[in-house]
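Note that one protein chain of the assembly has been removed; the remaining protein chains are unaltered in position.
For reference, chains read A, B and C in written order, and residue numbers begin at 1 within each chain.
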Amino acid sequence: MSIVLGANQYGKAEVRLVRVLRHGGRHELCDLNVTVTLAGDLAATHLTGDNAQVLPTDSQKNTVYAFARSHGVDQIEDFALLLARHFVTAQPAISRARVRIEEYGWQRLGPHSFQRSGGEVRTATATCVDSEFDADSDADAGLVEVEAGLTGLVLLNSTDSEFTGYVKDPYTTLPETTDRILATAVDARWRYQDTGVDWAGSYAGARAALVDAFVGTYSLSLQQTLYAMGHRVLAERPEITEVRLSLPNRHHLLVDLAPFGLENPGEVFVATDRPYGLIEATISRAGDGVG
Amino acid sequence: MSIVLGANQYGKAEVRLVRVLRHGGRHELCDLNVTVTLAGDLAATHLTGDNAQVLPTDSQKNTVYAFARSHGVDQIEDFALLLARHFVTAQPAISRARVRIEEYGWQRLGPHSFQRSGGEVRTATATCVDSEFDADSDADAGLVEVEAGLTGLVLLNSTDSEFTGYVKDPYTTLPETTDRILATAVDARWRYQDTGVDWAGSYAGARAALVDAFVGTYSLSLQQTLYAMGHRVLAERPEITEVRLSLPNRHHLLVDLAPFGLENPGEVFVATDRPYGLIEATISRAGDGVG
Amino acid sequence: MSIVLGANQYGKAEVRLVRVLRHGGRHELCDLNVTVTLAGDLAATHLTGDNAQVLPTDSQKNTVYAFARSHGVDQIEDFALLLARHFVTAQPAISRARVRIEEYGWQRLGPHSFQRSGGEVRTATATCVDSEFDADSDADAGLVEVEAGLTGLVLLNSTDSEFTGYVKDPYTTLPETTDRILATAVDARWRYQDTGVDWAGSYAGARAALVDAFVGTYSLSLQQTLYAMGHRVLAERPEITEVRLSLPNRHHLLVDLAPFGLENPGEVFVATDRPYGLIEATISRAGDGVG
Partner (left out) sequence: MSIVLGANQYGKAEVRLVRVLRHGGRHELCDLNVTVTLAGDLAATHLTGDNAQVLPTDSQKNTVYAFARSHGVDQIEDFALLLARHFVTAQPAISRARVRIEEYGWQRLGPHSFQRSGGEVRTATATCVDSEFDADSDADAGLVEVEAGLTGLVLLNSTDSEFTGYVKDPYTTLPETTDRILATAVDARWRYQDTGVDWAGSYAGARAALVDAFVGTYSLSLQQTLYAMGHRVLAERPEITEVRLSLPNRHHLLVDLAPFGLENPGEVFVATDRPYGLIEATISRAGDGVG
């Protein structure tokens, strides 16, 4: 039985780019972490070390910086698309380019002074597939797909969360509760139907939908809250076709203060690190192919 | 257009389990991080908050600890299989259970004294799918798949690595080199054809194959080294059907000492953190369905 | 020459405490990480393993939770003082207790809904020394010292920063610049003269002084900015007697785009991780003993 090379890809990860846009004395700041991943006709370098089809990852990095200067950076979805299209168009051997960007938020303190906003990160991923085999499509652009999302948005409801009525197997000791803390760090990705989108408005709207649904849902399970969050995004943002959510359940355990003669009516909790529940789901529009 | 729940799963992540096995005064130590992920008929909890089919993640955690006591832990592949089979068998609503285990190595210092071995981690993932729809199969066991692997194995060759003959596009400034440092942190996963395997022997053999191929390959690209590593595993371990490798290129840049009147003939390097190349591929046996 | 036990201390580190204060349906959230360190007559446990003077660190942890319930938590300086005083008072063997608290910020989203504010952390450390040897002092309270501060406040000026006129030794290749990005993650601690302080107001004032001085200083060196920040705190907050600042210089390097036919007039930068400059100083009032 012979041994063969299967799916493969390569690229440059975590290119840290900060761009300052100067409108006279008033500056705009853009702080990105860009990861490029390329796939295509790359068997030779694996099998024989022939690099004739390999664009160095160092060149990919240079391209990120050069394009930031020559094209500017406004919405990260557009910058990811620009880069992904470039790699599949400019490199004959590359049939798929994926560019993932993380954007770190900064809050303005002055005309050219800023403060990092914290742990929340906006993300976008553009994937461009070479369409050489389809003569009717736009061969320069190829087929594209855009995902956006966020990570590190930590949310907590200090009440309006129950967990009851679950399976009791021989290993179940968890007491049912009708009032607990529900906390999570939202990791969300949503997929667009096409690329003609007001990215900034769509991001703000999707983010607000996630937050509003978390805040407004009386939760019977983190699954229910998750579904409500994804449903809200799709209900409010017609340009989004699918939402994937990964929500760790950051358990807050009520401390037993009885040994010290104290009641603890939902007041003092220990925030735990590990283990944690992890709830994941995709919510999509009916009729779409859901992965 | 209606909104629907798509693929979903849940479970308990990072259950930290340490087991001490006492043979008189001589102890064996087993240090694990166990993550359980369940999928199945879980729509109700998402859509209405009805938890009647939800086994709490706390119960999953308890099961890990109880099984460690009642069944013991020898090879992590077997412990992962045991747990995965339990969840699909014992929980009618659960049609797929995946148990991923990380094992941290300890080196013996005495009869009951140990030292952590370092950053390298052995991994195993067992997935058990309920086979209720197939009357001919073993309904108790279901369909199972076992993957093993390792992370955090940091390897470096201080020579016998070139990078030449690559694409020069307008953004290429990287000089060709016939002598560079090649360093990576191996992240490898390999898939087994069935479950009747000498797990310890197979792990040791696969790990040795990875290391030997890295050490013994005169590298023209990290892709070539990667392929050699995967190929070696498959060539030497017939029980393994596929290997996936993810290799960051931990760049070591030669420092320019000319401003200080010094040559630097491959002696002084700066080890960089970001950005880094990332090379990923699957190597498999021809005829297998490769994802 | 004999071997002796010198300075020693012990305690419980990183007690994670979340407290929910309920005013009807409107909740307040307090999220802390508490570290207790005790010193005193503890030679026996070191020398012979006699624990008769050792309060278990587990009991220290319990005390944190019990006091959060029985005394509440408002300002972290007061909670740290309460705990520190308790340990020196209640434990005859303990002559010095230090309680360090980190407070994580949460922004309100609703009556009982919150979002983590990000990387910035408010800190306080109270140290209480048993005054048994000084009959004239308040024997119950002992001598106390309070420090407050913050970490993780990331600030950036995209201009108004120069670095010129420095020493040029044979290893200097850095070009002088009259326009660079200046960025840092502020780690500040300030010391109070006594404990009768409006902690919340003082914290807000000191934080604002740090930020305002960073924003408003035309910087000739990060040292100059650091001094301006510490000076501003002391100038505006008479209750503070000393400020210590530790400021990493988060270098942003202008990318050389000339190989691509592009100028780069202060627009595209690479944000680097390592190495980084680190500038540290104490600013205090004249006449104070400064460590």
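Structural remarks
Operating definition for what follows: a contact is a pair of C-beta atoms (placed from the backbone, for glycine too) under 8 Å apart; a residue touches a chain by one contact, two chains touch by 3 or more.
Bear in mind the structure is a predicted one, so any value in this text is a computation, not a measurement.
Shown chains touched by the hidden chain across the complete assembly: A, B, C.
The chain omitted from view is touched by exactly one of B:Val215, B:Ala235 or B:Ala286, namely B:Val215. Contact residues of chain C toward the unshown chain are 1-16, 35, 37, 42, 45-63, 66, 90-91, 93, 163-167, 169, 171-174, 219-221, 223-224, 226-227, 230-231, 234-235, 242, 248-249, 274-287, 290-291. Counting over the whole complex, chain A has residues 170-171, 173, 259-260, 273-274 touching the chain that is not drawn. Residues 16-22, 27, 29, 31, 62, 65-66, 68-70, 106, 109-110, 112-120, 153-160, 181, 211, 214-216, 252, 255, 257, 259-260, 262, 264, 266-273 are the ones on chain B that touch the missing chain.
Methods note: only the chains that are shown with their structure count from here on.
Comparing mean CA positions across the assembly, the chain most remote from chain A is C. The most central chain, judged by C-alpha centres against the centre of all protein C-alpha atoms, is A. Averaged Cα coordinates give chain A a centre that lies 23 Å from the centre of chain B. Work out the mean CA point of chain B and of chain C, and you get 39 Å between them. Contacts with at least two other chains are made by residues 171, 173, 274 of chain B.
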